[in-house]
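A single protein chain has been omitted; all remaining protein chains appear in their positions.
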Amino acid sequence: MRISVVRKLGRTGLIYISLVIVLCVLLAASGILIPDTLKATHLLEIARQSVPLGITSLGQTLVILSGGIDLSVGEMMTLANIVGADLMRGKDEMALKAILVVSLLGLVLGGINGWVIAQTDVPPLVMTFGMGSIVKGAYLLYCGGAPKGSVSPILRTLGSGRLGIVPISPLLFLGLFGVLLFFSKRTTWGRSTFYIGNNSKAAYYAGIPTKWRLVLIYAISGLMAVFSGLILSGYIGIANFSVGGDAYNMNSVAAGVVGGNTFNGQGGLGGAVLGSLIITLLTSLMTSLGIGQAGKSVMQGVVITLMVALYTSQTDLVGKLKRFYKERGRRHVPQ
Amino acid sequence: MRRVKSISDSKRQLITLYLTVLGMYAIPALFSAPFRSVQNATNILNQAAPIGFVALGQTFPILIGGIDLSVGSVVSLTTALAAVYMATSGGIFTGVCLCLFAAAVVGLVNGLVINKLRVEPLIATLGTTGVVSGITLAIMPYPGGYVPSGFTNWWSYRVFGFFPLAFVYFLVGLLICHLILNFTRFGRRVYALGGDEHKASVAGIKVKRIKMGVYVLSSVFASIGGLALAARMRSGDPLAGNPFTLSSIAAVIVGGTSFTGGVGGVIGTAAGVAIMGLLSVILNIYGISPFFQNVLAGLIVVAAVVFNSIRSRSILQAKGRQ
Partner (left out) sequence: MENRRCLLKMVDVAKSFPGVKALDGVNFSLEEGEIHALVGENGAGKTTLMNVLGGVLKPDSGQIFIEGKETDISNPLVARELGIAFIHQELNLIDELSVMENLFVGNEPVTRKKTIDWRAMEQRSLEILEKLGLDLDPHQIVRRLPMSLKQMIEIAKALVFEAQIIVMDEPTSSLTEGEAEILFKLIKNLKSHGKGIIYISHRMEEIFELSDRITVLRNGSYIATKDTSSTNHDELVALMIGGDPGQHFHKDESLRKDVVLDIRNLSGHDLVKDITLQVRAGEILGIAGLVGAGRTELLETVFGIYPPRKGEISFLGKPFKPSSPRASIKAGIAYVPEDRVAKGLFLDFDLYENIALVKSERDAIYGHTHLPKMRTEMNPVIGTMGIRTPSPRQQVKNLSGGNRQKVILARWVYAGMRVLLINEPTRGIDVGAKSEIYQLLKRLNREGVAIVMVSSDLSEIFGVSHRIAVMHEGRIVAVYDADQTDRQQVLSNMTGLIHSKV
């Protein structure tokens, strides 16, 4: 029985189960070290904290799966905060307009990333890094160096409100996750992300318009980044340069990669959710243990490198996981 | 035997780059008195040194078709180490050695992760960045410390009253890199590897060894850049190096080294450093918002890469391929 279950799960399932186990171990550890942390309110707080990273990593993960990387997400988040807060000026009636404008910005800027990457041989790293710099300059110019404005009450509610004890933003995140999960599993547009990442030439030969799909993927990544920036703004309440930034570039890549996503199209969005939960939990655990930014930074670096090394085909993590789950009498797999 | 001596493409590119540098200095100098001043020239040269070293180092990984994202963190680490150890344990020399040694270790780790774990350079060096930044923050959580003047004088001394010694060191570094790339087997193999890794290994080149050397060099040069920065700031800053990663990549790319590897060199990189540096000085002098400089830097990097990629594609098309 057990053997067939393991086989049926496949690579992704195995990784998800392992990640859930890691998550449980972390929770248990934090419960033992700091007993208060296992209370429902604290767990929900962790969930809330993981939302901005989670939303950003959803987009980032799509980009990673397509074989690229998006290092402009951090600045896009800040852009959403600066422009959004300025347009709203704390008024609800302006909120919709502000959200629309900001979303459009995210889509267009992300789309430009994708278009240049698809049309030329510019490495995604350089393009999105450059785009990050451009976006940063643009919002600095926009606000003249002094962020103005504040977030409207509606957005504040979305960012920091609660229904009973349940914070609202994780629910929004689940909604977005559902939409993107549908996109990645049940639409050809989303499916092609995986195919392009695995073999973009074969994807082209199979009739996939690879260029336009890349534009779409990077546009979604931009959109997710600005959504995440808006949610974070809703929590912070005012225009502030510290929303977003470099840390989110690295952490979103880390979350995607820890979630088992590779640059050749293997993985899925569920991994991004688990990955961002693990990273948030680990960070929060380290904070409560009094470990500063230094330790967190080291942890991130080690986790990224080791996870990628483990998931690359050469080291055959799946094989190891299978052995780990004590699968015996495996059938011979012809090479 | 008749031989046609023609100016090669790469030479033409270098000439264009240096004419651009010249123009970018001469034209504003004609119109602006403060720009003409000796003080301004000294400033430009002084500012060019730290980023110059980092970009020299970055040239190596990009030449083999890789990248080193950890240089910024190495710069920060170096300023922190310098500010903490030179003043306390006294020894300037041991301080410098410590910095360079630490950087070499970072480079080795990069090389090992890339060679042994087969992680792509982008991710490997991104991971190292996290670790190195963390260690830096542990050494020095906030900007501060003190770099003894016994050390800073070695950088800030002005030859003939205006030419900063830091820039002289940069020129020496440039010369060394140029010699390494052009007059050693290692250097030529860097180009071969960047041209085609597989074919290079077929020709009997020990690819992994070259890669290791490349990442160590890149890290060590980043550290020298960090020393120059520490001497200028006279203190340490655990975040000071962050912008250096993008700037160094930008300078290398603007200097004509291609991301596909095998094409370019440090002479171009030096021009790239000068162009980026002059640009920000010009924009400052004309009172253009420093914010716009961000936009411009991003645009220039992307434009330089797009330009290179379109050029190489047109070569392919000329060959009748798809």
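A and B are the chain letters, set down in written order, and residue numbers restart from 1 in every chain.
Rule of thumb we're sticking to: a residue touches a chain if its C-beta (ideal position, glycine included) is under 8 Å from a C-beta of that chain, and two chains touch if they have at least 3 such contacts.
Here the structure is a predicted model, which is why all the values come from computation and not from measurement.
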Full-complex contact with the absent chain, from B:Tyr142, B:Phe183 or B:Tyr286: B:Phe183
Touch with the omitted chain, as defined above, among A:Gly90, A:Gly161, A:Pro209 or A:Gly245: A:Pro209
Given B:Gly57, B:Gly236 or B:Gly262, the one touching the chain that is not displayed: B:Gly262
Hidden partner chain, residues of subunit A it touches: 7-8, 10, 185-192, 194-195, 198-199, 201-209, 264-266, 313, 331, 333-335
Contact set of subunit B toward the excluded chain (per top definition): 1-6, 8-10, 179, 182-185, 187-189, 191-192, 194-196, 199-200, 202-205, 261-263, 315, 320, 322
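Just so it is clear, only the chains that are shown with their structure count from here on.
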Between subunit B and subunit A, distance of the C-alpha-averaged centres to the nearest whole Å: 31
In the complex with subunit B, residue positions of subunit A that touch it: 69, 116, 120-123, 125-127, 129-138, 140-141, 145, 246, 250, 253, 257, 263, 292-302, 304-306, 308-309, 312, 314-315
Residue ranges of subunit B in contact with subunit A within the complex: 67, 113, 117-120, 122-124, 126-138, 141, 242, 246, 249, 253, 259-260, 289, 291-299, 301-302, 305-306, 309-310, 312-313
